[in-house]
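Quick one: structure below, then a few questions.
One protein chain is absent from this view; the other protein chains keep their places.
What follows is chain A.
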């Protein structure tokens, strides 16, 4: 894949969305349902990315001691949920992930 092409497209879309009302302004209207729907986009997209990483890191469902992703990601979510500190959650989850691999995953 051409990374610069990918980035150019991302840039164009991002700036056009941000400029939508500010630059092209008054003529656009935002229906109320879309307004509310947008709040759910980040949790939906992020969960759609995270859940398969946790439950099926290699493509097939793996709920066993060998899957260190599952406890690691659960810990990341719990710590962030409790403390609200993203970086702390990532660091602690990395420790759990590392220890789990060391303890349960052969090789």
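Just so it is clear, a residue touches a chain if its C-beta (ideal position, glycine included) is under 8 Å from a C-beta of that chain, and two chains touch if they have at least 3 such contacts; residues count from 1.
Note that in this section contacts and distances are computed from a predicted model.
UniProt records the chain missing from this view under the protein name "Branched-chain amino acid ABC transporter permease", selected from "Branched-chain amino acid ABC transporter permease", "Cation:proton antiporter", "YjbH domain-containing protein" or "Binding-protein-dependent transport systems inner membrane component". Those residues of chain A that touch the chain absent from the view are 1, 3-11, 13-15, 17-23, 25-26, 28, 30, 33, 35-57, 59, 61, 68-69, 72-74, 76-81, 84, 86-87, 89-90, 93-94, 97-98.
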